[in-house]
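A protein chain is absent from this complex, but the other protein chains hold their places.
Let's look at subunit A:
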Amino acid sequence: MAATLCVKLLPKQGWLPLTQSVRHGSKAVTRHRKPVHILRQKLLAVTKYIPPTRVVPPGAYPSKPKEDNALMLLMKREVKKVFQDYKMIAAAQNNASNAEDMMTLKNRLHKHGITVKFFPNQVMRSFLKDSIYCNMAPLFIGPTVLIVSKEPKAREMLVALRSSPQMTLLGACIENTLLSADGVVSYSKMPSMTVVQGQLVSGLTMLTSYTASMLQRHPAHLSALLQQYVKQQSPDSSTEGAPKAEEAT
């Protein structure tokens, strides 16, 4: 059969096939794995399972800054307005004061035109972060209230706060100056602006008036003073002249 096939397929006479396939029969060995056909090996290699790319675990990258919602924007605008309008802005910690305490405190402060305002810390911090008051940001931790007034009335505020132990003053921004709690106390002890200005003006006017009164004296007195001055300036008579000069003035 094989010979006839070969004759039919291969016209060359006297040609012997270089390779002869030898049948070994099918071995039914199940102890070990059969050697895999090369094409099957390739097929297995090509069709390997490829897992999906790993999802980035949460927290691997810093989260994107969230967009503020409308309410936060509104409150931010209010905070901005407060910082524009009011001259004294104090931050106080609110240690579990109940509604009654808060009411009395508000009442006391209201007598001096000081108001208490509540803003969420998140809003405050997001406002302070990109404003010139950014050094105030560490004050806004925990329950915090804002005590604001249009006039810098530190003394009145301190008096009102002293009577309510639940509120602790943390710091303040008075006339665009950041002050600590001690700073506020020392600020309140200072005399008011008009008094200081009056003192300054009076000091300046006193000097000029003194000069004018000196000039209005008798010329003989003036010449005697000048003589005394010349005597003091000369080196030999400085020791004797000094006490005299003191007496003269």
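Just so it is clear, a contact is a pair of C-beta atoms (placed from the backbone, for glycine too) under 8 Å apart; a residue touches a chain by one contact, two chains touch by 3 or more; residues count from 1.
Convention: contacts and distances are computed from a predicted model.
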Omitted chain (choose from "tRNA (guanine(10)-N(2))-methyltransferase", "Chromatin accessibility complex protein 1", "Large ribosomal subunit protein uL16m" or "U6 snRNA-associated sm-like protein lsm3") - UniProt protein name: "Large ribosomal subunit protein uL16m"
Contact residue for the chain not shown (choose from A:43, A:73 or A:222): A:43
Per the touch definition above, residue among A:14, A:51, A:203 or A:235 touching the missing chain: A:51
Footprint left on subunit A by the chain that the document does not show: 28, 30, 33-34, 36-40, 43-44, 46-53
